[in-house]
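With one protein chain held back, the other chains of the complex are shown just where they sit.
Coming up: chain A.
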Amino acid sequence: MNKQSITQYYRKHRKAIVTATSGLLYGGGWSLGYLTSFNTASAAILVLATLVGGYDIAKTAYHEVTNRTLGIKTLVTLAAIGAIIIGEYWEAAAVVFLFSLGSYLEGRTMRKTRTALQELLEMTPDTATVRRDGELQEVPAHEVKEGEVVVVKPGGKIPVDGTVVDGESAVNQAPVTGESAPVHKADGDEVYAGTVNQEGALEIRTTGAGSDTTLERIIRRVEEAQEAQSPTGSLIDRFAKYYTPAVIVLAIGAYAVTQNAILSLTLLVIGCPGALVIGPPVSIVSAIGNAARSGVLMKGGEHLERAGKIDLVAFDKTGTLTKGETTVADVEGFGVADDEVLSLAATAEKKSEHHLADAIVDAAREDPTAATDGGTTVAQADDTDAGRRSVPDPDDFDVVAGKGVIAHTDGHEVVVGNRALLDDRDIDVPSRVADYVREREGRGETVVHVVRDGDIIGAIALRDELREAAPRVVAALQDTGIETVMLTGDNERTAAAVAEEVGIDEYRAELLPEDKQTVIEAYQADGHVVAMVGDGINDAPSLATADVGIAMGAAGTDTAIETADMALMADDLERIPYAVKLSKATRWNVLENVGLAVLTVTVLLAGVLTSYVTLAVGMLVHEASVLAVILNGMRLLRH
């Protein structure tokens, strides 16, 4: 080893070397004094141990004093100097060594918490293969410009956010969404930087590179969340502001009264509420880091502490418990051909943006016998796909919110909607129509009536498949003692059928979007701590009303991340029990840490004032409690 590398090694491991040297000197000095009568030599070695271990501490203490912050290093320095002055060399060396050891271990363990997120960032490759001027070039990933095409080989990591323009593959999106199963990607699909291309080569048109990628944005959010003070944390910080000066005053007072220097110095050593101050942030940083690696973005300690108290989870039905892909399950004509019913309904609904409307229009386009408009159908620009039929535009159309649409086409008035709309317009519902509707709704389907010039000519049953995981997730929440509720705009019968299929405790049907907020407020008034799960866009108001708003499938949508307290990057319902359990574990963890810290401080104070606890013991217990709290908090990293 040459001189330069020795210096480098020393710099890197300075803390460990200083602590070890101080420890060895302390051990040597103590044995010498204990085993032999070389008391002066022993004292000299102990003072040396104090100096070696104490130099860095005293230096930081100096900075603390000049920057007018009152920290533990100042207190430890004062205690060590005091102990030497009164001739307690053993105590001085012990305090310094124990403190160095404690803070070395503290720094090491905290480093682990601090780097937990960095592992995610390291997923992004440094370079990208870009097609420029018809040639493939290797460039730094952050220099790729928007619109440029990046080529990713099978097995390679995707360096940018973008859209697939060529190729087909399975991509492991775990770093961004936390999903372990690879996702199929083909033309037009979005891919994220940091994810792994597992099978075929992909060509990707860049939409974001460098710091402007989804992964980078997520990590920035996560860090902001980790840095935000939790309510418990800020309460403790306010307490700590008064605690340390109070203990110093107590130390001076104690000395004035008892003339017992050791007692006063020991008070100084325990005057820093270390474990108390460190506990909550460590728990919360660990929990948020763990969640981030599983594709759950938690907004911060405040939300996490609240989420730990959740006792009721409300699910929006469409797109949350169900896949949100509504399809036409059945068309029934009453005195009119089924095809005609579908085609007429499609025309009426064509300009509507409701998801039921989309399903009807899609079905009409797929059905080769429907959507014939008296033989005058003209292919339209947006319907060029082979085998797809066009749907003509209506002459005019009006949406009746939550009920349906009223349109005019070819001189006919067409009404497509639910029973409420029919009742509003005094349209008579024959019993065979009502029977059909009841039968389909009993299967959890939604039925719309198709009315031409005041007569019901048919009905269309629409179905939104349940997510496969939904019953499992509801059961898992119930197992942890949480009530589950489904909120939906569907009618009573459909809702009841879906609720039974999922096994949910309660449901509220026929809700308009604003009613969902009212329902949540009512639960809150009953004393529940309510979490609301939704897509984060349509449900934004109810997510905001709930104590904890949980948005699903948030990876691509900034609005969802913005409004929610927790955002699930993937459309993965299974993350909800995980997130709820993690929040509960975090809340307990914070309480455990606070409890442990308060207990330590109380026992120490009592011990010092009754002279059971001396300087070295005080330091040992203090440092041990700090480490215990950090290690306890870090358990949440592996929850």
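In this section, a contact is a pair of C-beta atoms (placed from the backbone, for glycine too) under 8 Å apart; a residue touches a chain by one contact, two chains touch by 3 or more; residues count from 1.
Everything below uses one rule, namely that contacts and distances are computed from a predicted model.
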Listed names "Binding-protein-dependent transporters inner membrane component", "Putative cobalt transport protein CbiM", "NADH-quinone oxidoreductase subunit D" or "Heavy-metal-associated domain-containing protein", with the criterion being the UniProt name of the chain not displayed: "Heavy-metal-associated domain-containing protein"
Omitted-chain contact residue, chosen from A:Thr77, A:Ser103 or A:Asn418: A:Ser103
Among A:Ala92, A:Val196, A:Val285 or A:Val617, the residue in touch with the chain that has been omitted: A:Val285
Touch criterion as defined above, residue of A:Leu25, A:Ile72 or A:Ile360 at the omitted chain: A:Ile72
Contacts of chain A with the absent chain, listed as residue ranges: 15, 56, 59-60, 63-64, 67-73, 103-104, 106-107, 110-111, 113-115, 117, 223, 226-227, 272, 274, 277-278, 281-282, 284-285
